[in-house]
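The block underneath contains the structure these notes are about, expressed in C-alpha coordinates.
Then we have subunit A:
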Amino acid sequence: MRNQKKFFAVLFVFVMVLSLFAGCSPKTDVKDEYQTPTPALKDTIKMAVYSDFKSFDPYNSGMTLDKVVYTNIFDTLLRYYNGEFEKVLVTDYTVSEDGTVYTFKLKDNVKFHNGEKLTANDIVFSMERAKTSNQMANYTKSIAKVEAVDALTAKITLEKPYVPFLNAVASTVCIMNEKAVKAAGDQVNLKPVGTGPYTFVKWDAGAQVVLERFADYHGEKPQIKTATYVVLTNPETALIATQNKEIDLTYTIPSVAAEQIKKDGKLTLDLNPTMGSGYIVMNLEAPFINDVNFRKALAYATNREEIVAYGMDGIAEVSTHLYDEQTVGFTGEIHIPEYNVEKAKEFLAKTTYAGEVIPFKVGYENYKKIGIVYQEQLKKVGINISVELLEANTWVSDMKSGNYSMSTIVQTVDPDVALWSTILHSNAIGGYNFSRLDDEEVDTAFDTGASVLDPVQRKAAYAPIEKKLYEDVVVIPIYRRVVTACYNPSLSIERAFNNGFSAVQDMAWTK
Partner candidate 1 sequence: MQVQSPLLETRNLKKFFTTPSGRIHAVDDISLRINKGKTLGVVGESGCGKSTLGRTVLRLLEPDSGEIFFEGENILHIHKSEARKKLRDMQIIFQDPYASLNPRMTISDIILEPMKINRFLPTTKDLDDRVNELMQIVGLAPRLYNAYPHELDGGRRQRVGVARALSLTPKFIVCDEPVSALDVSIQAQILNLMMDLQDKLDLTYLFITHNLSVVKHISDEIMVMYLGQCIEWTISDELFRNPLHPYTKALLDAIPIPHLREPGFKRKSIKGELTSPIDPPPGCRFAVRCPYATEACSGKDIPLREVETNHKVACVLFDK
Partner candidate 2 sequence: MYMARYIIKRLLLLLPILLGVSFIVFGIMSFTPGDPATEILGPMATKEQIAQLNEEMGMNDPFLVRYFRYVAEALTGDFGNSYRTQKPVFDEIFARFGITFRLGVMAICVAIMIGVPIGIVSAVKQYSWIDFTSTIIAMFFAAVPQFWLALMLVIFFSLQLQLLPSTFTGTITPQHFILPVLTLSLGTAASIIRLTRSNMLETIRQDYVRTARAKGASEGSIIFKHSLRNALLPVITVIGISFGYLMGGTVLVESIFGIPGLGSLTIASIRSKDIPQTTACILFLAFLNVFIMLTVDLLYAYIDPRVKARYAKGVKKRAS
(Lines give C-alpha, C1' and ligand atoms only; values in the text may rest on other atoms or scores of the structure.)
Protein backbone atom coordinates (compact mmCIF):
# COMPACT_ATOMS: atom_id res chain seq x y z
CA MET A 1 0.00 0.00 0.00
CA ARG A 2 2.63 2.46 1.11
CA ASN A 3 4.98 1.26 -1.56
CA GLN A 4 2.36 1.64 -4.21
CA LYS A 5 1.74 5.19 -3.12
CA LYS A 6 5.44 5.89 -3.32
CA PHE A 7 5.66 4.31 -6.72
CA PHE A 8 2.94 6.55 -8.05
CA ALA A 9 4.54 9.59 -6.50
CA VAL A 10 7.80 8.84 -8.25
CA LEU A 11 6.00 8.08 -11.50
CA PHE A 12 4.14 11.36 -11.24
CA VAL A 13 7.31 13.37 -10.76
CA PHE A 14 8.91 11.54 -13.66
CA VAL A 15 6.00 12.25 -15.99
CA MET A 16 6.03 15.88 -14.94
CA VAL A 17 9.68 16.23 -15.80
CA LEU A 18 9.16 14.48 -19.10
CA SER A 19 6.27 16.75 -19.94
CA LEU A 20 8.51 19.73 -19.38
CA PHE A 21 10.75 18.44 -22.11
CA ALA A 22 7.80 17.48 -24.25
CA GLY A 23 6.32 20.95 -23.87
CA CYS A 24 9.21 22.45 -25.70
CA SER A 25 9.37 20.01 -28.54
CA PRO A 26 8.17 21.27 -31.91
CA LYS A 27 4.74 20.31 -33.19
CA THR A 28 5.74 18.54 -36.37
CA ASP A 29 8.10 19.54 -39.09
CA VAL A 30 10.89 21.91 -38.14
CA LYS A 31 13.95 19.76 -37.98
CA ASP A 32 17.09 21.20 -36.47
CA GLU A 33 17.45 24.12 -38.80
CA TYR A 34 20.82 24.95 -37.44
CA GLN A 35 22.48 22.05 -39.12
CA THR A 36 20.46 21.14 -42.18
CA PRO A 37 21.78 22.97 -45.23
CA THR A 38 19.20 24.59 -47.42
CA PRO A 39 19.50 23.57 -51.03
CA ALA A 40 17.55 26.47 -52.53
CA LEU A 41 18.45 30.09 -51.93
CA LYS A 42 17.65 30.91 -48.38
CA ASP A 43 14.93 33.47 -47.79
CA THR A 44 15.00 33.76 -44.05
CA ILE A 45 17.39 35.65 -41.84
CA LYS A 46 18.13 35.67 -38.16
CA MET A 47 19.92 38.63 -36.69
CA ALA A 48 21.31 38.89 -33.20
CA VAL A 49 20.92 42.15 -31.31
CA TYR A 50 22.42 42.95 -27.95
CA SER A 51 19.41 43.92 -25.90
CA ASP A 52 15.70 43.51 -25.67
CA PHE A 53 13.27 45.85 -27.32
CA LYS A 54 11.06 48.34 -25.64
CA SER A 55 8.32 49.53 -27.90
CA PHE A 56 7.46 49.55 -31.57
CA ASP A 57 5.46 52.71 -31.40
CA PRO A 58 7.84 54.98 -33.32
CA TYR A 59 7.07 58.03 -31.22
CA ASN A 60 7.47 56.32 -27.91
CA SER A 61 10.82 54.69 -28.14
CA GLY A 62 14.17 56.25 -27.70
CA MET A 63 16.00 53.09 -28.40
CA THR A 64 18.12 52.56 -31.45
CA LEU A 65 17.26 48.88 -31.59
CA ASP A 66 13.54 49.53 -31.68
CA LYS A 67 14.13 51.80 -34.59
CA VAL A 68 16.22 49.15 -36.32
CA VAL A 69 13.17 46.93 -36.25
CA TYR A 70 10.40 49.37 -37.04
CA THR A 71 12.34 50.91 -39.91
CA ASN A 72 11.36 47.74 -41.75
CA ILE A 73 7.72 48.13 -40.85
CA PHE A 74 7.13 51.81 -41.32
CA ASP A 75 8.00 54.09 -44.14
CA THR A 76 8.80 57.74 -43.81
CA LEU A 77 8.10 60.31 -46.50
CA LEU A 78 11.78 60.58 -47.30
CA ARG A 79 14.85 58.71 -46.32
CA TYR A 80 18.19 60.39 -45.61
CA TYR A 81 21.19 58.46 -46.79
CA ASN A 82 24.69 59.65 -47.60
CA GLY A 83 23.73 63.33 -47.72
CA GLU A 84 20.74 62.73 -50.03
CA PHE A 85 17.00 62.53 -49.44
CA GLU A 86 15.48 59.52 -51.15
CA LYS A 87 11.82 59.58 -51.99
CA VAL A 88 10.09 56.75 -50.23
CA LEU A 89 6.39 57.42 -50.10
CA VAL A 90 6.40 60.45 -52.37
CA THR A 91 6.77 60.96 -56.06
CA ASP A 92 7.81 64.54 -55.52
CA TYR A 93 7.97 67.30 -52.94
CA THR A 94 8.38 71.06 -52.98
CA VAL A 95 9.46 73.70 -50.52
CA SER A 96 8.12 77.23 -50.68
CA GLU A 97 10.49 80.14 -51.22
CA ASP A 98 10.34 81.26 -47.61
CA GLY A 99 10.87 77.73 -46.39
CA THR A 100 7.61 77.50 -44.47
CA VAL A 101 5.41 75.38 -46.72
CA TYR A 102 6.28 71.78 -47.66
CA THR A 103 4.09 69.97 -50.17
CA PHE A 104 4.33 66.21 -50.66
CA LYS A 105 2.89 64.28 -53.62
CA LEU A 106 2.23 60.74 -52.48
CA LYS A 107 2.72 57.55 -54.45
CA ASP A 108 -0.52 56.10 -55.67
CA ASN A 109 -0.09 52.42 -55.05
CA VAL A 110 0.90 52.32 -51.42
CA LYS A 111 -0.92 49.99 -49.05
CA PHE A 112 -0.76 49.61 -45.32
CA HIS A 113 -0.32 46.17 -43.81
CA ASN A 114 -3.94 46.22 -42.76
CA GLY A 115 -4.99 46.65 -46.34
CA GLU A 116 -5.79 50.35 -46.16
CA LYS A 117 -4.58 52.53 -49.01
CA LEU A 118 -2.19 55.35 -48.16
CA THR A 119 -3.82 58.80 -48.50
CA ALA A 120 -2.85 62.32 -47.52
CA ASN A 121 -5.06 61.90 -44.46
CA ASP A 122 -2.60 59.38 -43.12
CA ILE A 123 0.11 62.01 -43.40
CA VAL A 124 -2.07 64.47 -41.52
CA PHE A 125 -2.80 61.89 -38.85
CA SER A 126 0.81 60.87 -38.45
CA MET A 127 2.13 64.43 -38.25
CA GLU A 128 -0.50 65.44 -35.74
CA ARG A 129 0.29 62.38 -33.65
CA ALA A 130 3.99 63.16 -33.80
CA LYS A 131 3.26 66.66 -32.57
CA THR A 132 1.70 65.30 -29.40
CA SER A 133 4.58 62.96 -28.73
CA ASN A 134 6.97 64.09 -26.04
CA GLN A 135 9.88 62.66 -27.89
CA MET A 136 9.11 64.28 -31.22
CA ALA A 137 7.85 67.59 -29.91
CA ASN A 138 11.23 69.25 -30.19
CA TYR A 139 11.22 68.77 -33.94
CA THR A 140 7.55 68.94 -34.71
CA LYS A 141 6.81 72.01 -32.69
CA SER A 142 7.57 74.14 -35.72
CA ILE A 143 4.63 72.65 -37.60
CA ALA A 144 1.72 75.07 -37.71
CA LYS A 145 -0.66 73.12 -39.88
CA VAL A 146 -0.91 69.85 -41.81
CA GLU A 147 -3.49 69.58 -44.55
CA ALA A 148 -4.62 67.07 -47.09
CA VAL A 149 -4.89 69.06 -50.29
CA ASP A 150 -6.28 66.10 -52.14
CA ALA A 151 -6.15 62.35 -51.68
CA LEU A 152 -2.49 62.19 -52.60
CA THR A 153 -1.20 65.64 -51.73
CA ALA A 154 -0.24 66.72 -48.24
CA LYS A 155 0.76 70.22 -47.29
CA ILE A 156 2.67 71.05 -44.14
CA THR A 157 2.92 74.65 -43.05
CA LEU A 158 5.56 75.78 -40.54
CA GLU A 159 5.33 78.75 -38.24
CA LYS A 160 8.75 79.91 -39.33
CA PRO A 161 11.43 78.44 -41.52
CA TYR A 162 12.94 75.30 -39.98
CA VAL A 163 15.69 73.97 -42.17
CA PRO A 164 16.16 70.62 -40.44
CA PHE A 165 12.54 69.81 -41.27
CA LEU A 166 13.29 67.31 -44.01
CA ASN A 167 15.82 65.62 -41.83
CA ALA A 168 14.15 65.74 -38.47
CA VAL A 169 10.56 65.34 -39.54
CA ALA A 170 10.04 64.21 -43.10
CA SER A 171 12.67 61.49 -42.75
CA THR A 172 11.78 60.63 -39.19
CA VAL A 173 8.02 60.60 -38.73
CA CYS A 174 6.76 57.15 -39.52
CA ILE A 175 3.56 57.17 -41.47
CA MET A 176 0.86 55.34 -39.63
CA ASN A 177 -2.72 54.50 -40.42
CA GLU A 178 -5.37 56.05 -38.23
CA LYS A 179 -7.62 53.04 -38.46
CA ALA A 180 -4.84 50.69 -37.45
CA VAL A 181 -3.82 52.87 -34.54
CA LYS A 182 -7.42 53.07 -33.31
CA ALA A 183 -7.78 49.30 -33.67
CA ALA A 184 -4.65 48.70 -31.61
CA GLY A 185 -5.98 50.83 -28.78
CA ASP A 186 -3.41 51.13 -26.04
CA GLN A 187 -1.29 48.46 -27.67
CA VAL A 188 0.10 50.56 -30.48
CA ASN A 189 3.57 49.72 -29.27
CA LEU A 190 2.86 46.02 -29.68
CA LYS A 191 0.97 46.12 -32.97
CA PRO A 192 2.84 48.28 -35.42
CA VAL A 193 1.11 48.66 -38.78
CA GLY A 194 2.95 50.58 -41.49
CA THR A 195 3.55 50.60 -45.21
CA GLY A 196 7.04 49.20 -45.02
CA PRO A 197 8.40 46.11 -46.75
CA TYR A 198 7.87 43.93 -43.71
CA THR A 199 4.90 43.20 -41.53
CA PHE A 200 5.14 42.64 -37.85
CA VAL A 201 4.46 39.03 -36.85
CA LYS A 202 5.29 38.78 -33.18
CA TRP A 203 7.48 39.94 -30.35
CA ASP A 204 8.46 37.35 -27.74
CA ALA A 205 9.52 39.54 -24.90
CA GLY A 206 13.18 39.17 -24.15
CA ALA A 207 13.65 36.72 -26.98
CA GLN A 208 12.87 37.78 -30.51
CA VAL A 209 10.90 39.82 -33.00
CA VAL A 210 9.69 38.18 -36.17
CA LEU A 211 8.93 40.09 -39.37
CA GLU A 212 7.37 38.80 -42.57
CA ARG A 213 7.71 40.18 -46.08
CA PHE A 214 4.71 42.34 -47.03
CA ALA A 215 3.20 40.97 -50.22
CA ASP A 216 1.67 44.27 -51.29
CA TYR A 217 4.75 46.37 -50.70
CA HIS A 218 4.83 49.39 -52.98
CA GLY A 219 8.53 49.20 -53.71
CA GLU A 220 10.88 46.57 -54.94
CA LYS A 221 10.17 43.17 -53.41
CA PRO A 222 12.98 42.20 -51.00
CA GLN A 223 14.67 38.83 -51.31
CA ILE A 224 14.25 37.89 -47.67
CA LYS A 225 10.87 36.58 -46.68
CA THR A 226 11.17 36.15 -42.93
CA ALA A 227 13.40 38.20 -40.72
CA THR A 228 13.96 37.50 -37.03
CA TYR A 229 15.77 39.72 -34.59
CA VAL A 230 17.06 37.55 -31.77
CA VAL A 231 18.09 39.01 -28.44
CA LEU A 232 21.51 37.68 -27.49
CA THR A 233 22.99 39.84 -24.80
CA ASN A 234 26.20 37.90 -24.56
CA PRO A 235 28.57 38.80 -27.42
CA GLU A 236 30.57 35.56 -27.08
CA THR A 237 27.58 33.36 -27.68
CA ALA A 238 26.27 35.66 -30.38
CA LEU A 239 29.50 35.15 -32.27
CA ILE A 240 29.50 31.42 -31.64
CA ALA A 241 25.93 31.17 -32.83
CA THR A 242 26.90 33.01 -36.00
CA GLN A 243 29.88 30.76 -36.53
CA ASN A 244 27.56 27.85 -35.85
CA LYS A 245 25.11 29.20 -38.45
CA GLU A 246 22.32 29.27 -35.90
CA ILE A 247 22.01 32.92 -36.75
CA ASP A 248 23.04 34.71 -39.89
CA LEU A 249 24.13 38.06 -38.62
CA THR A 250 25.14 39.48 -35.31
CA TYR A 251 25.36 43.10 -34.40
CA THR A 252 27.32 42.23 -31.32
CA ILE A 253 30.67 40.49 -31.08
CA PRO A 254 33.35 40.48 -28.39
CA SER A 255 35.54 43.39 -29.45
CA VAL A 256 38.72 41.37 -28.97
CA ALA A 257 37.49 38.83 -31.51
CA ALA A 258 37.40 41.28 -34.41
CA GLU A 259 40.97 40.67 -35.51
CA GLN A 260 40.49 36.93 -35.46
CA ILE A 261 37.26 37.12 -37.47
CA LYS A 262 38.99 39.17 -40.12
CA LYS A 263 41.88 36.75 -40.24
CA ASP A 264 39.69 33.65 -40.44
CA GLY A 265 37.65 35.09 -43.27
CA LYS A 266 34.83 32.68 -42.58
CA LEU A 267 32.51 35.48 -41.65
CA THR A 268 32.13 38.93 -43.11
CA LEU A 269 32.79 41.69 -40.63
CA ASP A 270 31.58 45.23 -41.40
CA LEU A 271 32.40 48.13 -39.17
CA ASN A 272 29.54 50.50 -40.00
CA PRO A 273 30.26 54.05 -38.92
CA THR A 274 27.42 55.77 -37.14
CA MET A 275 26.47 59.29 -36.22
CA GLY A 276 27.42 58.39 -32.66
CA SER A 277 30.26 60.62 -31.60
CA GLY A 278 32.50 59.50 -28.81
CA TYR A 279 34.34 62.26 -27.00
CA ILE A 280 35.90 63.37 -23.75
CA VAL A 281 33.26 65.37 -21.98
CA MET A 282 34.30 67.93 -19.38
CA ASN A 283 32.41 69.87 -16.78
CA LEU A 284 33.37 73.45 -17.64
CA GLU A 285 32.54 74.50 -14.10
CA ALA A 286 34.92 72.03 -12.46
CA PRO A 287 38.23 73.19 -10.98
CA PHE A 288 41.15 73.37 -13.46
CA ILE A 289 38.83 72.38 -16.29
CA ASN A 290 37.31 75.85 -16.16
CA ASP A 291 40.74 77.02 -17.38
CA VAL A 292 40.93 76.96 -21.18
CA ASN A 293 44.68 76.38 -21.05
CA PHE A 294 44.15 73.27 -19.04
CA ARG A 295 41.62 72.00 -21.55
CA LYS A 296 44.03 72.75 -24.35
CA ALA A 297 46.68 70.80 -22.52
CA LEU A 298 44.25 67.91 -22.33
CA ALA A 299 43.48 68.20 -26.03
CA TYR A 300 47.15 68.19 -27.00
CA ALA A 301 47.78 65.24 -24.72
CA THR A 302 45.07 63.17 -26.37
CA ASN A 303 46.26 60.40 -28.68
CA ARG A 304 43.10 59.28 -30.50
CA GLU A 305 44.66 56.41 -32.42
CA GLU A 306 45.92 54.88 -29.22
CA ILE A 307 42.59 55.21 -27.44
CA VAL A 308 40.76 53.58 -30.33
CA ALA A 309 43.36 50.85 -30.68
CA TYR A 310 43.69 49.90 -27.03
CA GLY A 311 40.66 51.38 -25.35
CA MET A 312 38.23 50.07 -27.94
CA ASP A 313 40.12 47.19 -29.49
CA GLY A 314 40.04 49.04 -32.77
CA ILE A 315 36.26 48.87 -33.05
CA ALA A 316 35.75 52.56 -33.82
CA GLU A 317 36.77 55.17 -36.32
CA VAL A 318 39.16 57.89 -35.20
CA SER A 319 37.45 61.25 -35.42
CA THR A 320 38.51 64.81 -34.74
CA HIS A 321 35.01 66.27 -34.94
CA LEU A 322 31.92 66.08 -32.82
CA TYR A 323 29.96 66.06 -36.08
CA ASP A 324 31.33 65.99 -39.61
CA GLU A 325 30.42 66.59 -43.23
CA GLN A 326 27.47 64.21 -43.00
CA THR A 327 25.81 66.73 -40.78
CA VAL A 328 24.00 69.53 -42.51
CA GLY A 329 25.45 72.85 -41.43
CA PHE A 330 28.91 71.49 -40.68
CA THR A 331 31.70 73.92 -41.68
CA GLY A 332 34.89 71.96 -41.06
CA GLU A 333 36.92 75.15 -40.78
CA ILE A 334 38.18 74.82 -37.26
CA HIS A 335 39.93 71.83 -35.80
CA ILE A 336 40.68 70.49 -32.38
CA PRO A 337 44.41 70.64 -31.50
CA GLU A 338 46.47 67.70 -32.78
CA TYR A 339 48.29 65.27 -30.48
CA ASN A 340 51.44 67.02 -29.26
CA VAL A 341 52.95 66.23 -25.91
CA GLU A 342 55.29 69.25 -25.92
CA LYS A 343 52.43 71.66 -26.60
CA ALA A 344 50.39 69.96 -23.93
CA LYS A 345 53.10 70.53 -21.36
CA GLU A 346 53.46 74.10 -22.55
CA PHE A 347 49.77 74.85 -21.93
CA LEU A 348 49.74 72.97 -18.68
CA ALA A 349 52.52 75.19 -17.43
CA LYS A 350 50.22 78.16 -17.87
CA THR A 351 47.74 76.74 -15.39
CA THR A 352 47.72 76.48 -11.62
CA TYR A 353 47.50 72.69 -11.85
CA ALA A 354 50.04 70.92 -9.68
CA GLY A 355 49.38 67.22 -10.02
CA GLU A 356 46.00 67.07 -8.27
CA VAL A 357 43.99 63.97 -9.08
CA ILE A 358 40.94 64.68 -11.21
CA PRO A 359 38.18 62.11 -11.10
CA PHE A 360 37.15 60.55 -14.39
CA LYS A 361 33.73 59.06 -13.78
CA VAL A 362 32.31 56.44 -16.10
CA GLY A 363 29.10 54.48 -16.05
CA TYR A 364 30.03 51.48 -18.15
CA GLU A 365 32.79 48.95 -18.27
CA ASN A 366 33.77 49.81 -21.85
CA TYR A 367 34.09 53.49 -20.98
CA LYS A 368 36.33 52.52 -18.11
CA LYS A 369 38.70 50.90 -20.55
CA ILE A 370 38.93 54.15 -22.47
CA GLY A 371 39.51 55.98 -19.21
CA ILE A 372 42.43 53.76 -18.32
CA VAL A 373 44.16 54.31 -21.65
CA TYR A 374 43.52 58.03 -21.34
CA GLN A 375 44.90 58.04 -17.81
CA GLU A 376 48.20 56.69 -19.13
CA GLN A 377 48.34 59.34 -21.86
CA LEU A 378 47.67 62.20 -19.49
CA LYS A 379 50.24 60.95 -17.05
CA LYS A 380 52.88 61.58 -19.72
CA VAL A 381 52.18 65.29 -19.60
CA GLY A 382 51.78 65.33 -15.85
CA ILE A 383 48.00 65.27 -15.45
CA ASN A 384 46.61 62.75 -13.01
CA ILE A 385 43.12 61.38 -13.35
CA SER A 386 41.46 58.55 -11.48
CA VAL A 387 39.02 56.34 -13.30
CA GLU A 388 35.90 55.58 -11.28
CA LEU A 389 33.23 53.18 -12.43
CA LEU A 390 29.78 54.12 -11.19
CA GLU A 391 26.41 52.46 -11.45
CA ALA A 392 24.94 53.64 -14.76
CA ASN A 393 21.97 55.54 -13.38
CA THR A 394 24.10 57.24 -10.75
CA TRP A 395 26.57 58.21 -13.40
CA VAL A 396 23.94 59.78 -15.66
CA SER A 397 22.46 61.56 -12.70
CA ASP A 398 25.88 62.93 -11.68
CA MET A 399 26.54 64.02 -15.24
CA LYS A 400 23.29 65.91 -15.43
CA SER A 401 23.74 67.63 -12.12
CA GLY A 402 27.34 68.56 -12.88
CA ASN A 403 28.70 66.43 -10.08
CA TYR A 404 31.71 65.33 -12.11
CA SER A 405 34.88 66.66 -13.70
CA MET A 406 35.63 64.49 -16.69
CA SER A 407 34.12 61.55 -18.43
CA THR A 408 33.66 60.01 -21.80
CA ILE A 409 30.44 59.48 -23.62
CA VAL A 410 28.86 58.81 -26.99
CA GLN A 411 26.16 61.16 -28.19
CA THR A 412 24.06 60.40 -31.23
CA VAL A 413 22.16 63.26 -32.75
CA ASP A 414 20.31 63.26 -36.01
CA PRO A 415 22.24 64.76 -38.89
CA ASP A 416 21.64 68.47 -38.69
CA VAL A 417 23.70 70.83 -36.60
CA ALA A 418 20.49 72.36 -35.27
CA LEU A 419 19.79 69.13 -33.45
CA TRP A 420 23.04 69.31 -31.50
CA SER A 421 21.51 72.06 -29.45
CA THR A 422 20.15 69.41 -27.11
CA ILE A 423 23.63 68.87 -25.77
CA LEU A 424 25.22 72.27 -26.24
CA HIS A 425 22.53 74.89 -25.72
CA SER A 426 22.49 76.60 -22.34
CA ASN A 427 18.84 75.66 -21.83
CA ALA A 428 19.95 72.01 -21.78
CA ILE A 429 22.10 72.51 -18.70
CA GLY A 430 20.82 70.04 -16.13
CA GLY A 431 19.80 67.89 -19.07
CA TYR A 432 22.11 66.50 -21.67
CA ASN A 433 24.38 69.54 -21.78
CA PHE A 434 26.86 67.67 -19.63
CA SER A 435 29.60 70.18 -20.49
CA ARG A 436 27.44 72.86 -18.85
CA LEU A 437 28.37 75.07 -21.81
CA ASP A 438 26.71 78.41 -21.30
CA ASP A 439 27.77 80.55 -24.23
CA GLU A 440 25.63 83.29 -25.68
CA GLU A 441 27.18 83.06 -29.13
CA VAL A 442 26.52 79.36 -29.27
CA ASP A 443 22.96 79.80 -28.06
CA THR A 444 22.30 82.49 -30.69
CA ALA A 445 23.80 80.32 -33.41
CA PHE A 446 21.45 77.46 -32.54
CA ASP A 447 18.43 79.74 -32.16
CA THR A 448 18.85 81.45 -35.52
CA GLY A 449 20.68 78.86 -37.61
CA ALA A 450 17.70 76.58 -38.02
CA SER A 451 15.78 79.16 -39.99
CA VAL A 452 18.50 80.15 -42.46
CA LEU A 453 17.59 78.69 -45.77
CA ASP A 454 20.72 79.28 -47.82
CA PRO A 455 23.19 76.50 -47.12
CA VAL A 456 26.25 78.75 -47.26
CA GLN A 457 24.72 81.35 -44.96
CA ARG A 458 23.57 78.55 -42.70
CA LYS A 459 27.10 77.27 -42.35
CA ALA A 460 28.23 80.74 -41.46
CA ALA A 461 25.50 81.00 -38.87
CA TYR A 462 26.65 77.79 -37.21
CA ALA A 463 30.36 78.52 -37.44
CA PRO A 464 30.60 80.04 -33.93
CA ILE A 465 29.62 76.69 -32.48
CA GLU A 466 32.52 74.79 -33.98
CA LYS A 467 34.82 77.66 -33.13
CA LYS A 468 33.75 77.49 -29.52
CA LEU A 469 33.87 73.71 -29.42
CA TYR A 470 37.38 73.31 -30.75
CA GLU A 471 39.22 76.55 -30.05
CA ASP A 472 38.07 76.63 -26.47
CA VAL A 473 38.21 72.85 -26.26
CA VAL A 474 34.70 72.34 -24.93
CA VAL A 475 34.83 68.75 -26.08
CA ILE A 476 37.68 66.51 -27.18
CA PRO A 477 36.28 64.31 -29.97
CA ILE A 478 37.92 60.90 -30.09
CA TYR A 479 36.05 58.54 -32.33
CA ARG A 480 33.00 57.77 -34.33
CA ARG A 481 31.16 54.80 -32.97
CA VAL A 482 30.82 51.90 -35.34
CA VAL A 483 28.34 49.09 -35.34
CA THR A 484 29.89 45.70 -35.95
CA ALA A 485 27.89 43.61 -38.32
CA CYS A 486 29.31 40.14 -38.50
CA TYR A 487 27.54 37.82 -40.88
CA ASN A 488 27.41 34.85 -43.12
CA PRO A 489 29.47 35.62 -46.23
CA SER A 490 26.63 34.32 -48.40
CA LEU A 491 24.64 37.29 -47.29
CA SER A 492 25.05 40.57 -49.06
CA ILE A 493 24.16 43.83 -47.41
CA GLU A 494 23.76 46.75 -49.71
CA ARG A 495 24.15 49.55 -47.24
CA ALA A 496 24.02 50.59 -43.62
CA PHE A 497 22.32 53.75 -42.42
CA ASN A 498 23.92 56.32 -40.23
CA ASN A 499 22.90 54.46 -37.10
CA GLY A 500 25.15 51.62 -38.29
CA PHE A 501 22.30 49.23 -38.96
CA SER A 502 20.85 48.02 -42.21
CA ALA A 503 17.27 47.51 -43.29
CA VAL A 504 16.22 43.99 -44.13
CA GLN A 505 15.17 45.06 -47.60
CA ASP A 506 18.81 45.92 -48.27
CA MET A 507 19.90 42.41 -47.42
CA ALA A 508 19.86 39.41 -49.74
CA TRP A 509 21.19 35.91 -49.91
CA THR A 510 23.52 35.44 -52.85
CA LYS A 511 24.31 31.79 -52.35
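Basis for inclusion: all candidates are chains of the complex that A comes from, given by their letters.
We take it that a residue touches a chain if its C-beta (ideal position, glycine included) is under 8 Å from a C-beta of that chain, and two chains touch if they have at least 3 such contacts; residues count from 1.
What you see is a predicted model; the values in this text were computed from it and never measured.
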item	value
Selected partner (touches subunit A in the complex), from 1 or 2	2
Subunit A - residues contacting candidate 2, complex	16-17, 20-21, 23-26, 30, 32-35, 46, 48, 51-52, 54-55, 60-63, 134-135, 137-138, 186, 189-190, 204-208, 228, 230-234, 236-238, 240-241, 243-244, 246-247, 391-394, 396-398, 422, 428, 430-432
